[in-house]
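Before I ask anything, let me first share the structure, which is written out below as structure tokens.
All protein chains of the complex are present and in place, except for one that has been dropped.
Order as written gives the chain letters A and B; numbering starts at 1 within each chain.
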Amino acid sequence: MNTAPVVPAVTTSPSASFLLWLLLLVPLLGGIAVAFLRDAKTAKLAALGIALLEFVLVIPTWIAYDPAGSRIQLSSSMDWIPNFGVHLALGVDGISLVMIALIGLLMPIVIGSSWADKLPEGRSVGGFYALLLVMQAGMIGVFAATDVFLFYVFFEAVLVPMYFLIGRFGGPRRQYAAVKFFLYSLLGGLIMLGSVIGLYVVSGDKLGSGTLDWATLTTVISQESQATQTWLFLGFFVAFAIKAPLVPLHTWLPDAAAEAPVGVGVLLVGILDKIGTYGFLRYCLPMFPAASKDLAPLVLVLGVAGLLYGALLATGQNDMKRFVAYTSIAHFGFIAVGIFAFSSQSVSGAVLYMFNHGLSTGMLFLVVGMVIARGGSTLISDYGGMAKLTPLLGGLFLVAGLAGLSLPGTNSFVSEFLVLIGAYPSRPVFAILATIGMILAALYVLWAYQRIMHGPVRGDALLGALKGPGAVAAPETATRQGIKDLDAREIAVLTPLVVLIIVLGFYPAPILDVIGPSVEATLHSVIPLGGN
Amino acid sequence: MVSTLWSNAVALAQQPPSPVQPIQPPSGPSELGSYLPIVILFVLAAAFAIFSVLLGPMVGPQRKNRAKTEAYECGIEPSPQPVIGGGRVPVAYYLTAMLFILFDIEMVFLYPFAVSADALGLFGLVEIFLFIATVGFAYAYVWRRGGLDWN
């Protein structure tokens, strides 16, 4: 009943597989080394160097991947715990390759944006960058693992550096936010552990000895009964829904994003949360096609609920970082709708959105961070007319915002459009509801932009900052007094994002070509069941 | 779940009777009769105890003094401050009692050994000396560390 994929599941290509190991080990070892650097400047430079090296390594990986080739490429595998059939197995398909590329791209930007951050007193600079790099290694591992056990290890291991990054370097309520983040994720992880063990046990019943190899499991588990699939699916789904986050399980994200340092927040909403949607694609759909198909309406409802709820709350937010977090929740709802609409356009659109969201929301978060760095307050009501003082920052805020609301010509537009046209034939109601979300996006983005950047110069933060030695309110003196426009470093950090947002808005083919075959292969397991 | 239970039950029912036959509990009146001497012993012992307890107050003189009302009338003075209901006994007393029990039990083991000494041969001899030695170690410890000093 399950028509086999056209291409072989996994091929081993040892020639280039070392690239993935390099991608994994460079930031890990680099991070450990940076932790021991006492001098702040050296630590920053070393971290930036490692992140740039990592980005350079992504390029040959991208080239070595052949979109027309087999499902999983650059794969390599060695025994780890033979007792459980667990391997140290890495490999990428188009979807994970795109995500790894996003990590490689965002990391130098994050480090560059954190360059001038004032860490809380007594915290070491080396520690901050070491944790960032270790987290990068963990995230690469999550996307590159082709063994469920290994995936789970990275999935959980990423929590620890993130927990310390928020808890040690975050805002005033960082303890609360860090613990909430960790507990939510750990709870999800433990529920998923139940399912991972379930996979091992079920495959053991089927094959004689249990395995956690992803490729084997997709063929074995997808043949299992509906009930088995549903239970196992739910375990994975809850973990990914917390991670993504889908609506009833989202409450940790606004707190974590609001308290995290800006660079960490970028990683949090830009990449870490994508693990959830990536998990839907990589694990839920191929391994539990029957359950995915069955429960798709539930996920679609949650996705649309998140889309609308996130949009409404974003509209009402006064805290800028929470504002970005709620826009993210809306976008993740959108991605979930795209994935569970089960058409190749909608899933391609969702994957493309995962990449684009990293760029656009990442940039929005960075820009918001730059605003906060100038005014010292995170509240929208403390600002007003800022574009008069910092025209360049205002303009880039608008670019990021427009990308967030998917204006045609920006990268997000392509992905949202694909999701909507893909979802409409099979799920018209959800597609229409999602369109309402797009309209709300225009509302919250533009309204926030207007309040912060336009009108007369006002607000406690700006006026307070202006009240330097001689209190003045004229824009031309303000630039000299305290509020300066973007400096060279900030421009350098934002430029690549602006370029990519616009280029991919007109020419998304490089990404779509890479993810296309993988999306088709993912849907192969669901569509024969009448998923579409 | 239920089916597992059932298959377990069936499997159990199908198992052949166990090859190891444990000691059969005694059955029937004639077997029970073998316990009669023990019953008689219990009755006799109880009767003797009751008889002695009752006889003492009836025939003995009733001259009480302080020493006689102590909890342990064995010549050892209780600790200086008597607490309500009888006063304390020096801890050394317990130590001695403990040592006494220790050697008492050693004796208990020596008797059966003596009965089977022939059958056990050299092994038994070595074993019993090891046993005596272990008790001796404890004794040596008490002795060397001043457990037998009465100050």
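Operating definition for what follows: a residue touches a chain if its C-beta (ideal position, glycine included) is under 8 Å from a C-beta of that chain, and two chains touch if they have at least 3 such contacts.
Methods note: contacts and distances are computed from a predicted model.
With the options "NADH-quinone oxidoreductase subunit N", "Sugar ABC transporter ATP-binding protein", "Autoinducer 2 import system permease protein LsrC" or "Metallophosphoesterase" in hand, the undepicted chain maps to the protein name "NADH-quinone oxidoreductase subunit N" (source: UniProt). From the options A:25, A:63, A:116 or A:183, the residue with contact to the unseen chain in the full assembly is A:183. Taking the complete complex into account, A:152 is the one of A:152, A:309, A:334 or A:449 that touches the chain left out. Hidden from this view is one chain, which touches chain B at 1, 4-5, 8-9, 12-13, 15-20, 22-25, 33-34, 36-37, 40, 115-116, 118-121, 123-124, 133-134, 137-138, 140-141, 143-145. Where chain A meets the missing chain, the touching residues are 79-84, 122, 152-153, 156-157, 159-160, 163-164, 167-168, 174-175, 178-179, 182-183, 186-187, 190-191, 193-194, 197-198, 200-201, 204, 210.
Here is the rule we go by: only the chains that are shown with their structure count from here on.
Centre-to-centre spacing of chain A and chain B amounts to 74 Å, using the average Cα coordinate of each chain.
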